[in-house]
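Selected chains from the complex are presented in situ; the others are not included.
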Amino acid sequence: MAENQKIFTLKQVVSSIRKTIEERYQQLYWVKVEMHKLNRFASGHCFPELLQKEDGRIVAQISGTIWSHNYERINKRFIHLVKEPLKEDTTLLMQVKVSFHETYGMSLQIVDIDPNYALGELQRERQETLKKLTKEGLINANQHLNFPLLPKRVAVISAESSKGLSDFMNVIESNTWGYQFFTFLFPAYLQGDNASGSIIKQLDAIKRVKSHFDIVVIVRGGGGEVGLSCYNEYQLCKAIASFPLPILTGIGHATNLTVAEMVSFRNSITPTELGDFLIQAFHNFSTPVTNAIKSIKLHSKNKLTEARAQFGTSSQSFKHLTKQYLTNTNHILVQHGRKLKTEVRENLFYNRSKVLRLQEHSITSSKYRLRQEQETIERVKRNIPILYKQTLNKTAIELSQLEHSIKLMDPLNVLKRGYSITTINGKTIGENNSVELGDKITTKTSTFKLVSTITRKDND
Amino acid sequence: MTKEIKYTDAFEELQQIVSDIEDGEITVDELSIKVKRAAELIKICKSKLTSTEGDVNDILKELESDA
(Lines give C-alpha, C1' and ligand atoms only; values in the text may rest on other atoms or scores of the structure.)
Protein backbone atom coordinates (compact mmCIF):
# COMPACT_ATOMS: atom_id res chain seq x y z
CA MET A 1 0.00 0.00 0.00
CA ALA A 2 1.35 3.47 -0.91
CA GLU A 3 2.27 5.92 1.89
CA ASN A 4 0.57 8.87 0.44
CA GLN A 5 -2.70 7.06 0.09
CA LYS A 6 -5.60 8.78 2.05
CA ILE A 7 -7.42 6.61 4.49
CA PHE A 8 -11.21 7.11 4.93
CA THR A 9 -13.40 5.96 7.72
CA LEU A 10 -16.21 3.55 6.90
CA LYS A 11 -18.67 6.18 7.89
CA GLN A 12 -17.02 8.58 5.49
CA VAL A 13 -17.33 6.04 2.67
CA VAL A 14 -20.85 4.93 3.42
CA SER A 15 -21.93 8.55 3.81
CA SER A 16 -20.30 9.33 0.49
CA ILE A 17 -22.19 6.41 -1.11
CA ARG A 18 -25.40 7.56 0.47
CA LYS A 19 -24.77 11.12 -0.73
CA THR A 20 -24.02 9.93 -4.21
CA ILE A 21 -27.06 7.67 -4.37
CA GLU A 22 -29.29 10.32 -2.93
CA GLU A 23 -28.05 12.76 -5.55
CA ARG A 24 -28.34 10.22 -8.29
CA TYR A 25 -31.79 8.72 -7.41
CA GLN A 26 -33.84 11.63 -6.29
CA GLN A 27 -37.13 10.63 -8.01
CA LEU A 28 -39.61 7.73 -7.64
CA TYR A 29 -39.57 4.83 -10.09
CA TRP A 30 -42.21 2.30 -11.18
CA VAL A 31 -40.61 -1.11 -11.14
CA LYS A 32 -41.92 -4.50 -12.07
CA VAL A 33 -40.72 -7.04 -9.57
CA GLU A 34 -41.52 -10.38 -8.14
CA MET A 35 -42.27 -10.12 -4.47
CA HIS A 36 -40.87 -13.27 -3.00
CA LYS A 37 -41.45 -12.92 0.68
CA LEU A 38 -43.47 -10.21 2.37
CA ASN A 39 -41.69 -10.43 5.77
CA ARG A 40 -44.15 -8.43 7.76
CA PHE A 41 -42.98 -7.68 11.21
CA ALA A 42 -44.87 -7.17 14.38
CA SER A 43 -44.31 -3.50 14.01
CA GLY A 44 -46.46 -3.62 10.93
CA HIS A 45 -43.55 -2.84 8.67
CA CYS A 46 -42.76 -5.20 5.87
CA PHE A 47 -39.43 -6.06 4.39
CA PRO A 48 -40.21 -8.07 1.30
CA GLU A 49 -37.61 -9.82 -0.83
CA LEU A 50 -37.72 -8.48 -4.35
CA LEU A 51 -36.20 -10.28 -7.25
CA GLN A 52 -36.23 -10.89 -10.95
CA LYS A 53 -35.86 -14.27 -12.54
CA GLU A 54 -34.89 -15.19 -16.06
CA ASP A 55 -35.23 -18.75 -17.12
CA GLY A 56 -35.60 -19.71 -13.45
CA ARG A 57 -32.41 -18.05 -12.45
CA ILE A 58 -32.33 -15.03 -10.17
CA VAL A 59 -30.81 -12.24 -12.17
CA ALA A 60 -31.49 -9.38 -9.73
CA GLN A 61 -32.31 -9.26 -6.06
CA ILE A 62 -32.85 -6.50 -3.55
CA SER A 63 -34.64 -5.94 -0.30
CA GLY A 64 -37.76 -3.83 -0.11
CA THR A 65 -39.36 -1.84 2.62
CA ILE A 66 -43.00 -1.07 3.11
CA TRP A 67 -43.67 1.07 6.05
CA SER A 68 -46.65 0.10 8.08
CA HIS A 69 -48.86 2.98 7.06
CA ASN A 70 -48.09 2.37 3.39
CA TYR A 71 -48.83 -1.33 3.74
CA GLU A 72 -52.21 -0.69 5.33
CA ARG A 73 -53.16 1.69 2.54
CA ILE A 74 -51.91 -0.58 -0.23
CA ASN A 75 -53.46 -3.76 1.21
CA LYS A 76 -56.82 -2.10 1.64
CA ARG A 77 -56.89 -1.05 -1.95
CA PHE A 78 -55.84 -4.55 -3.06
CA ILE A 79 -58.57 -6.21 -1.11
CA HIS A 80 -61.05 -3.78 -2.53
CA LEU A 81 -59.94 -4.04 -6.13
CA VAL A 82 -58.22 -7.38 -6.55
CA LYS A 83 -60.29 -9.23 -3.92
CA GLU A 84 -56.98 -10.46 -2.59
CA PRO A 85 -54.62 -9.18 0.07
CA LEU A 86 -51.12 -8.42 -0.91
CA LYS A 87 -49.58 -11.77 -1.48
CA GLU A 88 -46.11 -13.28 -1.65
CA ASP A 89 -44.76 -14.84 -4.79
CA THR A 90 -46.53 -12.48 -7.08
CA THR A 91 -45.27 -10.09 -9.67
CA LEU A 92 -46.22 -6.54 -8.80
CA LEU A 93 -45.82 -3.10 -10.27
CA MET A 94 -44.59 -0.96 -7.44
CA GLN A 95 -43.50 2.65 -7.03
CA VAL A 96 -40.17 2.71 -5.30
CA LYS A 97 -37.58 5.10 -4.03
CA VAL A 98 -34.00 3.91 -4.02
CA SER A 99 -32.70 4.35 -0.51
CA PHE A 100 -29.43 3.73 1.15
CA HIS A 101 -28.98 3.52 4.86
CA GLU A 102 -25.68 3.62 6.51
CA THR A 103 -26.45 0.65 8.66
CA TYR A 104 -29.19 -1.23 6.68
CA GLY A 105 -27.65 -0.75 3.26
CA MET A 106 -29.44 -0.64 -0.06
CA SER A 107 -33.17 -1.15 -0.27
CA LEU A 108 -36.13 -0.13 -2.33
CA GLN A 109 -38.62 1.76 -0.30
CA ILE A 110 -42.04 0.80 -1.61
CA VAL A 111 -44.44 3.69 -1.50
CA ASP A 112 -47.24 2.26 -3.64
CA ILE A 113 -48.25 -0.89 -5.49
CA ASP A 114 -50.57 -0.80 -8.49
CA PRO A 115 -53.59 -3.03 -7.76
CA ASN A 116 -54.66 -2.95 -11.40
CA TYR A 117 -51.43 -4.53 -12.49
CA ALA A 118 -51.87 -7.19 -9.85
CA LEU A 119 -55.36 -7.74 -11.07
CA GLY A 120 -53.98 -8.17 -14.59
CA GLU A 121 -51.43 -10.59 -13.26
CA LEU A 122 -54.14 -12.64 -11.55
CA GLN A 123 -56.08 -12.60 -14.74
CA ARG A 124 -53.01 -13.74 -16.55
CA GLU A 125 -52.49 -16.56 -14.08
CA ARG A 126 -56.13 -17.58 -14.57
CA GLN A 127 -55.68 -17.58 -18.33
CA GLU A 128 -52.47 -19.46 -17.95
CA THR A 129 -54.18 -22.16 -15.89
CA LEU A 130 -57.03 -22.45 -18.39
CA LYS A 131 -54.59 -22.65 -21.27
CA LYS A 132 -52.54 -25.35 -19.61
CA LEU A 133 -55.56 -27.46 -18.68
CA THR A 134 -56.94 -27.09 -22.16
CA LYS A 135 -53.63 -28.12 -23.64
CA GLU A 136 -53.51 -31.13 -21.36
CA GLY A 137 -57.03 -32.05 -22.31
CA LEU A 138 -58.21 -31.84 -18.75
CA ILE A 139 -60.43 -28.85 -19.01
CA ASN A 140 -63.63 -30.90 -19.31
CA ALA A 141 -62.33 -34.11 -17.82
CA ASN A 142 -64.32 -33.97 -14.62
CA GLN A 143 -67.43 -32.88 -16.46
CA HIS A 144 -67.14 -35.90 -18.68
CA LEU A 145 -67.47 -38.27 -15.76
CA ASN A 146 -70.78 -40.01 -15.34
CA PHE A 147 -72.86 -38.49 -12.66
CA PRO A 148 -74.33 -41.14 -10.42
CA LEU A 149 -78.08 -41.59 -10.68
CA LEU A 150 -78.20 -41.11 -6.93
CA PRO A 151 -75.35 -38.93 -5.49
CA LYS A 152 -75.82 -40.68 -2.20
CA ARG A 153 -72.34 -40.95 -0.72
CA VAL A 154 -70.74 -37.54 -0.53
CA ALA A 155 -67.17 -36.65 0.36
CA VAL A 156 -67.32 -33.11 1.66
CA ILE A 157 -64.36 -30.76 1.53
CA SER A 158 -65.06 -27.83 3.76
CA ALA A 159 -64.13 -26.20 6.99
CA GLU A 160 -65.76 -27.60 10.06
CA SER A 161 -66.96 -24.28 11.18
CA SER A 162 -68.04 -23.13 7.77
CA LYS A 163 -71.52 -21.72 7.50
CA GLY A 164 -71.54 -23.11 3.98
CA LEU A 165 -71.07 -26.59 5.35
CA SER A 166 -73.94 -26.27 7.77
CA ASP A 167 -76.18 -24.79 5.07
CA PHE A 168 -75.33 -27.70 2.81
CA MET A 169 -75.82 -30.34 5.48
CA ASN A 170 -79.05 -28.76 6.54
CA VAL A 171 -80.46 -29.03 3.04
CA ILE A 172 -79.54 -32.64 2.43
CA GLU A 173 -80.21 -34.03 5.88
CA SER A 174 -83.50 -32.43 6.72
CA ASN A 175 -85.25 -33.30 3.46
CA THR A 176 -88.87 -34.30 3.95
CA TRP A 177 -88.75 -37.16 1.45
CA GLY A 178 -86.60 -39.36 3.61
CA TYR A 179 -83.73 -39.37 1.14
CA GLN A 180 -80.71 -40.79 2.89
CA PHE A 181 -77.27 -39.27 2.20
CA PHE A 182 -73.96 -40.35 3.66
CA THR A 183 -71.45 -37.56 4.15
CA PHE A 184 -67.86 -37.56 5.34
CA LEU A 185 -66.07 -34.34 5.98
CA PHE A 186 -62.53 -33.78 4.77
CA PRO A 187 -61.60 -30.51 6.46
CA ALA A 188 -59.51 -27.98 4.54
CA TYR A 189 -58.72 -24.30 4.23
CA LEU A 190 -61.03 -22.86 1.70
CA GLN A 191 -59.38 -19.53 0.99
CA GLY A 192 -56.11 -17.76 1.11
CA ASP A 193 -52.61 -18.95 0.54
CA ASN A 194 -52.97 -22.27 2.27
CA ALA A 195 -56.23 -23.24 0.64
CA SER A 196 -54.82 -24.75 -2.53
CA GLY A 197 -52.43 -27.11 -0.85
CA SER A 198 -54.94 -28.06 1.80
CA ILE A 199 -57.62 -28.91 -0.69
CA ILE A 200 -55.23 -30.86 -2.87
CA LYS A 201 -54.17 -32.87 0.12
CA GLN A 202 -57.73 -33.80 0.98
CA LEU A 203 -58.47 -34.68 -2.64
CA ASP A 204 -55.59 -37.10 -2.48
CA ALA A 205 -57.06 -38.59 0.69
CA ILE A 206 -60.49 -38.98 -0.95
CA LYS A 207 -58.93 -40.57 -3.96
CA ARG A 208 -57.58 -43.28 -1.72
CA VAL A 209 -61.04 -44.16 -0.43
CA LYS A 210 -63.01 -43.20 -3.51
CA SER A 211 -64.89 -46.50 -3.63
CA HIS A 212 -66.86 -45.26 -0.64
CA PHE A 213 -68.09 -42.18 -2.45
CA ASP A 214 -70.22 -41.19 -5.37
CA ILE A 215 -69.25 -37.53 -5.51
CA VAL A 216 -67.04 -34.87 -3.90
CA VAL A 217 -68.37 -31.50 -2.93
CA ILE A 218 -66.33 -28.43 -2.03
CA VAL A 219 -68.46 -26.03 -0.03
CA ARG A 220 -67.59 -22.70 1.47
CA GLY A 221 -69.89 -20.03 2.63
CA GLY A 222 -69.96 -16.62 4.09
CA GLY A 223 -66.28 -16.08 3.41
CA GLY A 224 -66.82 -13.07 1.20
CA GLU A 225 -65.12 -12.41 -2.05
CA VAL A 226 -61.53 -12.15 -0.81
CA GLY A 227 -58.89 -14.84 -1.04
CA LEU A 228 -60.41 -16.86 -3.88
CA SER A 229 -57.47 -16.56 -6.25
CA CYS A 230 -56.27 -19.92 -5.03
CA TYR A 231 -59.11 -21.39 -7.06
CA ASN A 232 -57.36 -20.22 -10.17
CA GLU A 233 -54.15 -21.92 -9.28
CA TYR A 234 -53.02 -24.47 -11.78
CA GLN A 235 -52.23 -27.26 -9.33
CA LEU A 236 -55.58 -27.15 -7.59
CA CYS A 237 -57.50 -26.78 -10.80
CA LYS A 238 -55.62 -29.72 -12.32
CA ALA A 239 -56.34 -31.83 -9.24
CA ILE A 240 -60.04 -31.03 -9.55
CA ALA A 241 -60.26 -31.50 -13.30
CA SER A 242 -58.51 -34.82 -13.25
CA PHE A 243 -60.29 -36.18 -10.19
CA PRO A 244 -61.92 -39.61 -10.73
CA LEU A 245 -65.18 -38.65 -9.00
CA PRO A 246 -67.42 -35.78 -10.00
CA ILE A 247 -66.54 -32.72 -7.95
CA LEU A 248 -69.29 -30.22 -7.26
CA THR A 249 -68.38 -26.79 -6.00
CA GLY A 250 -70.40 -24.39 -3.93
CA ILE A 251 -67.98 -21.80 -2.76
CA GLY A 252 -70.39 -18.95 -2.55
CA HIS A 253 -69.15 -15.83 -4.28
CA ALA A 254 -70.50 -13.35 -6.73
CA THR A 255 -67.54 -12.49 -8.88
CA ASN A 256 -66.19 -14.11 -12.01
CA LEU A 257 -66.14 -17.88 -12.00
CA THR A 258 -62.81 -19.25 -10.88
CA VAL A 259 -61.09 -21.88 -12.97
CA ALA A 260 -61.72 -24.46 -10.27
CA GLU A 261 -65.43 -23.83 -10.56
CA MET A 262 -65.23 -23.94 -14.31
CA VAL A 263 -63.51 -27.32 -14.48
CA SER A 264 -65.52 -28.95 -11.71
CA PHE A 265 -68.36 -31.23 -12.68
CA ARG A 266 -70.87 -28.65 -11.65
CA ASN A 267 -70.74 -25.30 -9.88
CA SER A 268 -73.46 -24.05 -7.62
CA ILE A 269 -73.59 -20.46 -6.53
CA THR A 270 -74.15 -21.44 -2.93
CA PRO A 271 -73.86 -24.57 -0.78
CA THR A 272 -77.63 -24.44 -0.31
CA GLU A 273 -78.12 -24.55 -4.05
CA LEU A 274 -75.67 -27.43 -4.25
CA GLY A 275 -77.71 -29.29 -1.63
CA ASP A 276 -80.87 -28.57 -3.56
CA PHE A 277 -79.21 -29.90 -6.67
CA LEU A 278 -78.46 -33.18 -4.94
CA ILE A 279 -82.01 -33.40 -3.62
CA GLN A 280 -83.19 -32.72 -7.17
CA ALA A 281 -81.05 -35.62 -8.38
CA PHE A 282 -82.93 -37.82 -5.90
CA HIS A 283 -86.18 -36.37 -7.16
CA ASN A 284 -85.14 -37.08 -10.71
CA PHE A 285 -84.69 -40.68 -9.73
CA SER A 286 -87.71 -40.89 -7.47
CA THR A 287 -90.23 -39.23 -9.73
CA PRO A 288 -90.03 -41.69 -12.66
CA VAL A 289 -90.16 -44.56 -10.18
CA THR A 290 -93.27 -43.13 -8.55
CA ASN A 291 -94.76 -42.26 -11.91
CA ALA A 292 -93.98 -45.74 -13.13
CA ILE A 293 -96.62 -47.08 -10.78
CA LYS A 294 -99.24 -44.71 -12.15
CA SER A 295 -98.18 -45.25 -15.71
CA ILE A 296 -98.12 -49.01 -15.35
CA LYS A 297 -101.51 -48.92 -13.71
CA LEU A 298 -102.99 -46.69 -16.37
CA HIS A 299 -101.47 -48.44 -19.31
CA SER A 300 -102.04 -51.95 -18.05
CA LYS A 301 -105.66 -51.07 -17.59
CA ASN A 302 -105.75 -49.49 -21.00
CA LYS A 303 -104.06 -52.48 -22.50
CA LEU A 304 -106.49 -54.84 -20.84
CA THR A 305 -109.45 -52.65 -21.74
CA GLU A 306 -108.25 -52.48 -25.29
CA ALA A 307 -107.66 -56.23 -25.38
CA ARG A 308 -111.11 -56.78 -23.94
CA ALA A 309 -112.65 -54.46 -26.50
CA GLN A 310 -110.77 -56.08 -29.35
CA PHE A 311 -111.65 -59.47 -28.06
CA GLY A 312 -115.26 -58.41 -27.52
CA THR A 313 -115.45 -57.20 -31.10
CA SER A 314 -114.00 -60.43 -32.38
CA SER A 315 -116.31 -62.57 -30.36
CA GLN A 316 -119.31 -60.43 -31.35
CA SER A 317 -118.44 -60.62 -34.99
CA PHE A 318 -117.79 -64.30 -34.59
CA LYS A 319 -121.34 -64.84 -33.36
CA HIS A 320 -122.78 -62.49 -35.92
CA LEU A 321 -120.83 -63.91 -38.83
CA THR A 322 -121.55 -67.47 -37.84
CA LYS A 323 -125.27 -66.75 -37.78
CA GLN A 324 -124.99 -64.85 -41.02
CA TYR A 325 -123.07 -67.71 -42.56
CA LEU A 326 -125.84 -70.12 -41.67
CA THR A 327 -128.50 -67.71 -42.92
CA ASN A 328 -126.62 -67.23 -46.17
CA THR A 329 -126.06 -70.92 -46.68
CA ASN A 330 -129.71 -71.57 -46.00
CA HIS A 331 -130.66 -68.84 -48.41
CA ILE A 332 -128.41 -70.21 -51.12
CA LEU A 333 -129.87 -73.64 -50.62
CA VAL A 334 -133.41 -72.28 -50.83
CA GLN A 335 -132.43 -70.37 -53.95
CA HIS A 336 -131.14 -73.54 -55.52
CA GLY A 337 -134.37 -75.26 -54.64
CA ARG A 338 -136.30 -72.46 -56.32
CA LYS A 339 -134.03 -72.46 -59.28
CA LEU A 340 -134.43 -76.19 -59.63
CA LYS A 341 -138.18 -75.70 -59.70
CA THR A 342 -137.99 -72.89 -62.22
CA GLU A 343 -135.54 -74.68 -64.45
CA VAL A 344 -137.51 -77.91 -64.39
CA ARG A 345 -140.70 -76.06 -65.29
CA GLU A 346 -138.91 -74.18 -68.00
CA ASN A 347 -137.39 -77.36 -69.31
CA LEU A 348 -140.77 -79.05 -69.46
CA PHE A 349 -142.38 -76.01 -70.95
CA TYR A 350 -139.67 -75.78 -73.55
CA ASN A 351 -139.98 -79.43 -74.45
CA ARG A 352 -143.73 -79.13 -74.61
CA SER A 353 -143.50 -76.15 -76.87
CA LYS A 354 -141.11 -78.03 -79.11
CA VAL A 355 -143.60 -80.87 -79.39
CA LEU A 356 -146.40 -78.41 -80.06
CA ARG A 357 -144.31 -76.71 -82.68
CA LEU A 358 -143.72 -80.05 -84.37
CA GLN A 359 -147.43 -80.78 -84.13
CA GLU A 360 -148.09 -77.45 -85.81
CA HIS A 361 -145.51 -78.17 -88.49
CA SER A 362 -146.90 -81.57 -89.17
CA ILE A 363 -150.33 -80.04 -89.72
CA THR A 364 -149.25 -77.22 -91.93
CA SER A 365 -146.79 -79.20 -93.98
CA SER A 366 -149.23 -82.06 -94.52
CA LYS A 367 -151.89 -79.64 -95.64
CA TYR A 368 -149.49 -77.81 -97.83
CA ARG A 369 -148.32 -81.03 -99.32
CA LEU A 370 -151.91 -82.10 -100.09
CA ARG A 371 -152.75 -78.72 -101.52
CA GLN A 372 -149.71 -78.84 -103.77
CA GLU A 373 -150.67 -82.24 -104.98
CA GLN A 374 -154.20 -81.06 -105.61
CA GLU A 375 -152.94 -78.15 -107.60
CA THR A 376 -150.81 -80.44 -109.70
CA ILE A 377 -153.78 -82.64 -110.43
CA GLU A 378 -155.89 -79.62 -111.29
CA ARG A 379 -153.20 -78.40 -113.63
CA VAL A 380 -153.11 -81.75 -115.33
CA LYS A 381 -156.86 -81.76 -115.55
CA ARG A 382 -156.88 -78.35 -117.16
CA ASN A 383 -154.19 -79.39 -119.60
CA ILE A 384 -155.93 -82.46 -120.90
CA PRO A 385 -158.72 -80.73 -122.97
CA ILE A 386 -156.15 -78.37 -124.40
CA LEU A 387 -153.77 -81.13 -125.33
CA TYR A 388 -156.46 -83.32 -126.80
CA LYS A 389 -157.87 -80.46 -128.83
CA GLN A 390 -154.42 -79.76 -130.13
CA THR A 391 -154.09 -83.36 -131.16
CA LEU A 392 -157.47 -83.33 -132.88
CA ASN A 393 -156.75 -80.09 -134.63
CA LYS A 394 -153.46 -81.32 -135.87
CA THR A 395 -155.05 -84.47 -137.15
CA ALA A 396 -157.87 -82.50 -138.78
CA ILE A 397 -155.36 -80.26 -140.51
CA GLU A 398 -153.37 -83.24 -141.79
CA LEU A 399 -156.55 -84.77 -143.02
CA SER A 400 -157.74 -81.71 -144.78
CA GLN A 401 -154.36 -81.30 -146.45
CA LEU A 402 -154.62 -84.80 -147.78
CA GLU A 403 -158.18 -84.14 -148.84
CA HIS A 404 -157.05 -81.11 -150.72
CA SER A 405 -154.28 -83.03 -152.45
CA ILE A 406 -156.73 -85.70 -153.46
CA LYS A 407 -159.10 -83.15 -154.87
CA LEU A 408 -156.37 -81.73 -157.01
CA MET A 409 -155.54 -85.13 -158.26
CA ASP A 410 -159.10 -86.10 -159.10
CA PRO A 411 -159.33 -86.49 -162.99
CA LEU A 412 -162.65 -84.84 -162.96
CA ASN A 413 -161.06 -81.67 -161.85
CA VAL A 414 -158.51 -81.92 -164.70
CA LEU A 415 -161.29 -82.32 -167.28
CA LYS A 416 -162.92 -79.18 -165.96
CA ARG A 417 -159.92 -77.18 -167.05
CA GLY A 418 -160.51 -78.42 -170.65
CA TYR A 419 -158.53 -81.56 -170.58
CA SER A 420 -160.02 -84.76 -171.88
CA ILE A 421 -159.20 -88.44 -171.60
CA THR A 422 -159.31 -90.69 -174.60
CA THR A 423 -159.73 -94.35 -174.02
CA ILE A 424 -160.01 -97.40 -176.16
CA ASN A 425 -161.87 -100.26 -174.75
CA GLY A 426 -161.98 -98.49 -171.43
CA LYS A 427 -158.24 -98.08 -171.41
CA THR A 428 -156.12 -95.02 -171.97
CA ILE A 429 -154.00 -95.00 -175.05
CA GLY A 430 -150.34 -95.75 -174.33
CA GLU A 431 -147.39 -97.77 -175.50
CA ASN A 432 -149.01 -100.96 -174.43
CA ASN A 433 -152.32 -99.96 -175.63
CA SER A 434 -152.00 -98.73 -179.16
CA VAL A 435 -154.81 -97.84 -181.55
CA GLU A 436 -155.24 -98.78 -185.06
CA LEU A 437 -156.98 -96.97 -187.82
CA GLY A 438 -160.56 -97.68 -187.54
CA ASP A 439 -160.65 -98.24 -183.89
CA LYS A 440 -163.36 -96.65 -182.02
CA ILE A 441 -162.10 -94.37 -179.24
CA THR A 442 -164.03 -92.71 -176.53
CA THR A 443 -163.11 -89.13 -175.51
CA LYS A 444 -164.24 -87.95 -172.15
CA THR A 445 -164.55 -84.23 -171.31
CA SER A 446 -166.00 -82.61 -168.28
CA THR A 447 -169.29 -82.40 -169.85
CA PHE A 448 -169.35 -84.93 -172.69
CA LYS A 449 -168.44 -88.42 -173.70
CA LEU A 450 -167.43 -88.40 -177.31
CA VAL A 451 -167.03 -91.57 -179.41
CA SER A 452 -164.82 -91.26 -182.46
CA THR A 453 -163.24 -93.45 -185.11
CA ILE A 454 -159.56 -93.30 -185.96
CA THR A 455 -159.03 -92.07 -189.45
CA ARG A 456 -155.48 -91.34 -189.41
CA LYS A 457 -152.58 -92.27 -187.31
CA ASP A 458 -149.35 -90.29 -187.23
CA ASN A 459 -146.41 -91.18 -185.12
CA ASP A 460 -144.79 -88.44 -182.99
CA MET B 1 -168.47 -101.88 -141.48
CA THR B 2 -166.68 -98.67 -142.12
CA LYS B 3 -166.38 -98.43 -138.40
CA GLU B 4 -164.05 -101.35 -138.35
CA ILE B 5 -161.24 -99.71 -140.14
CA LYS B 6 -159.00 -97.80 -137.71
CA TYR B 7 -158.34 -94.12 -138.19
CA THR B 8 -154.64 -94.76 -138.30
CA ASP B 9 -154.94 -97.38 -141.01
CA ALA B 10 -157.35 -95.23 -142.94
CA PHE B 11 -155.03 -92.26 -142.64
CA GLU B 12 -152.02 -94.30 -143.71
CA GLU B 13 -153.83 -95.68 -146.73
CA LEU B 14 -154.89 -92.22 -147.61
CA GLN B 15 -151.34 -90.96 -147.34
CA GLN B 16 -150.14 -93.91 -149.46
CA ILE B 17 -152.67 -93.04 -152.15
CA VAL B 18 -151.59 -89.43 -152.14
CA SER B 19 -147.95 -90.29 -152.34
CA ASP B 20 -148.59 -92.89 -155.04
CA ILE B 21 -150.48 -90.35 -157.13
CA GLU B 22 -147.81 -87.78 -156.60
CA ASP B 23 -145.13 -90.23 -157.63
CA GLY B 24 -147.16 -90.72 -160.87
CA GLU B 25 -147.31 -94.38 -160.26
CA ILE B 26 -150.95 -94.45 -160.89
CA THR B 27 -152.42 -94.49 -164.29
CA VAL B 28 -155.28 -92.34 -165.22
CA ASP B 29 -157.26 -95.52 -165.43
CA GLU B 30 -156.57 -96.27 -161.80
CA LEU B 31 -156.70 -92.71 -160.75
CA SER B 32 -160.33 -92.25 -160.41
CA ILE B 33 -160.61 -95.50 -158.50
CA LYS B 34 -157.93 -94.32 -156.12
CA VAL B 35 -159.49 -90.93 -155.72
CA LYS B 36 -162.71 -92.60 -155.07
CA ARG B 37 -160.99 -94.68 -152.35
CA ALA B 38 -159.34 -91.63 -150.92
CA ALA B 39 -162.62 -89.83 -150.65
CA GLU B 40 -163.99 -92.80 -148.87
CA LEU B 41 -161.05 -92.84 -146.46
CA ILE B 42 -161.38 -89.14 -145.81
CA LYS B 43 -164.96 -89.65 -144.95
CA ILE B 44 -164.03 -92.43 -142.56
CA CYS B 45 -161.34 -90.33 -140.90
CA LYS B 46 -163.57 -87.33 -140.53
CA SER B 47 -166.22 -89.44 -139.00
CA LYS B 48 -163.72 -90.97 -136.61
CA LEU B 49 -162.50 -87.53 -135.64
CA THR B 50 -165.96 -86.31 -135.03
CA SER B 51 -166.91 -89.29 -132.96
CA THR B 52 -163.68 -89.14 -130.96
CA GLU B 53 -164.29 -85.48 -130.31
CA GLY B 54 -167.72 -86.28 -129.13
CA ASP B 55 -166.55 -89.07 -126.88
CA VAL B 56 -163.76 -87.00 -125.39
CA ASN B 57 -166.00 -84.03 -124.85
CA ASP B 58 -168.39 -86.27 -123.03
CA ILE B 59 -165.59 -87.56 -120.78
CA LEU B 60 -164.27 -84.12 -120.10
CA LYS B 61 -167.71 -82.78 -119.46
CA GLU B 62 -168.19 -85.55 -116.96
CA LEU B 63 -164.75 -84.83 -115.37
CA GLU B 64 -165.54 -81.21 -114.95
CA SER B 65 -168.94 -81.86 -113.58
CA ASP B 66 -167.19 -83.98 -110.91
CA ALA B 67 -164.79 -81.31 -109.91
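By letter and in written order, the chains are A and B; residue numbering begins at 1 in each of them.
Please note the rule applied: a residue touches a chain if its C-beta (ideal position, glycine included) is under 8 Å from a C-beta of that chain, and two chains touch if they have at least 3 such contacts.
Computed from a predicted structure; not experimentally measured.
Asker: Note down how many copies of every displayed chain the full complex holds, formula style.
Answerer: A x1, B x6
By our rule, only the chains that are shown with their structure count from here on.
Asker: Mind checking the centre-to-centre distance between chain A and chain B? Centres are C-alpha means, answer in whole Å.
Answerer: Going by mean C-alpha positions, chain A sits 134 Å from chain B.
Asker: With touch defined as at the start, can you tell me which chain B residues reach chain A in the complex?
Answerer: Residue positions touching the partner: 11, 14-15, 17-18, 21-22, 27-29, 31-32, 35, 38-39, 42, 45-46, 49, 52-53, 56, 60, 63, 67.
Asker: What residues on chain A touch chain B, complex-wise?
Answerer: 381, 384-385, 388, 392, 395-396, 398-399, 402-403, 405-406, 409-412, 421, 423, 426-428
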